[in-house]
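Written below as C-alpha cells is the structure these notes are about.
Missing here is one protein chain; the remaining ones are kept as they sit in the complex.
In this document, chain identifiers A and B correspond to the written order of the chains, with residue numbering beginning at 1 in each.
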Amino acid sequence: MLYRPLGKEVIGLPEGERIGVFVCECGLNIAGSVDCEAVRDYAERLPGVALAVRNRYTCSDPGQEEIKKAIVEHHLNRVVVASCTPRLHEPTFRKCIYDVGLNPYLLEMANIREQCSWVHLHDREAATAKAKDIVKIAVARARLLEPQVEMEVPVTKAALVIGGGVAGIQAALDLADAGHQVYLVEKEPSIGGKMAQLNKTFPTMDCSI
Amino acid sequence: MAEEAEFKCLRCGHEFIAPYDKENPQEHTCPKCRSNSVRRIKT
Partner (left out) sequence: MMDVGRHPRIKLLAYSEVEEVSGYVGNFRVKVRKKARYVDEEECTACGDCVDVCPVIMPDEYQMGLSSRRAIYIPFPQAVPSSYTINIEECLGVQPIACGKCAEKCDKGCIDFDMKDEIVELEVGTIIVAVGMEVYDPTLLDEYGYTRFENVITTLEFERLVDSGGPLGGRFARPTDGRVPKRIGFIQCVGSRTERRGNSYCSNICCMNTVKDSLLLRDHYPEIDITVFYLDMRAFGKGFEDLYKRSKDAGVRYVRGLPGEVKEDPETRNLLVTVENTTAGRLEEHELDMLVLSVGLEPREDSKTVQQLLSLSRTSDGFFLESHPKLKPVDTPTRGVFLAGCAEGPKDIKESVTQASAAAARAQIILNQDKIPIEAITPMIDLDLCNFCGRCARVCPYGAIVDVDPKRKVSPRVIEAACAGCGTCSAECPVGAITQRHFGDEQFFAQLEAMLGEGPEEKIVVFACHWCSYPGGDMAGVSRLQYPPSARVIRTMCSGRTGERLILRAFALGAPMVLVSGCHFADCHYINANRWTQRRVERLWDRLERAGIRPERLQLEWISAAEGQKFARVMGELEEMRKKVTPEEIEYTKQVLAEKA
C-alpha cells in the first residue's frame, strides 16, 4: 500500500481561505432559467470568496484555462464550480485544479443544473434564489475542505468475463490479445450464447458461428 | 420465520400488516402511497 501525495503544492496554500467561484451558464441550460450574473454577484460577497467568475461553458478548454489562470493569479486555495452534477464533471475539475498544483480535494461542486435550472424551468426567480442558496452551501463546505492524500493499491493483471455469448467472447479475446490473462465463465456447457442458435444473421446474411 | 408486524405510513397515515424479520430487515413500501417512510407500530 502506498500513499500518493496529491497536488504538486507549487503554489503552497496561502494563509486564510481564498475561494474562487465559477458560475457556469452551460449555454442556456443554466442561464435559461437562472440569472447567472446575479448568482455570481451574490457569490462574490460570500465569506471566504476571493473571486467569482461567470463562464459560458466552464468545462470547455477556455473555461478550464480560466480556472487555472485564476488559481495562479489570485492565489486561490479552494475552488467552487457551480454547474452540473458532480457525477458528470467532478473528475474533470479535480484534474483541472490538480494541473496547476491544487489538491483535487479542494474542489467543491454546486449542482445548479440537474437539481435547479432543469427542474425549475418556468420560475426564474425561484430558480435563481435556489441557485444562490446552493452556491452558498457549497462555499460553506469548501471553506472546511482539506487537502487529502490518496492511497494506492496494486492491480491484479487479470480479468474476469461473466457470460460467453458473442459479447463475452469478443471482450475476452480483446483482453487476451492485449496481453492480459482472462477467465471466461459461462453458465452453460458451451459458450456461444443466443448467437449460436441463429442460422444466418443480418446485415451480412452470413452464418453465425 | 415469516413473522408479521403492523406498520404505519408516515406519509399518508395508512396502517397495514406486512412481513417482518428483525434479523433480516426488508425494504418497506406503503401499499397505498408507495412511500418508504413506513414505521413499525409497537404493539
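Heads up, the rule we're going with is that a contact is a pair of C-beta atoms (placed from the backbone, for glycine too) under 8 Å apart; a residue touches a chain by one contact, two chains touch by 3 or more.
Because the structure is predicted, anything quoted here is derived from the model rather than measured.
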(request) Determine which of the presented chains are touched by the chain that is not presented, and list them. (result) A, B
(request) Using the touch rule from the top, list residues of subunit B that touch the missing partner. (result) 10-11, 25-27, 33, 35-40
(request) Spell out the interface residues on subunit A facing the chain that's missing from view. (result) 1-2, 4, 6, 85-88, 105, 111, 113-116, 118-123, 126-127, 129-130, 133-134, 136-137, 139-141, 143-146, 148-176, 178-203, 205, 208-209
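Rule of thumb we're sticking to: only the chains that are shown with their structure count from here on.
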(request) Provide the C-alpha centroid distance between subunit A and subunit B, rounded to the nearest whole angstrom. (result) 38
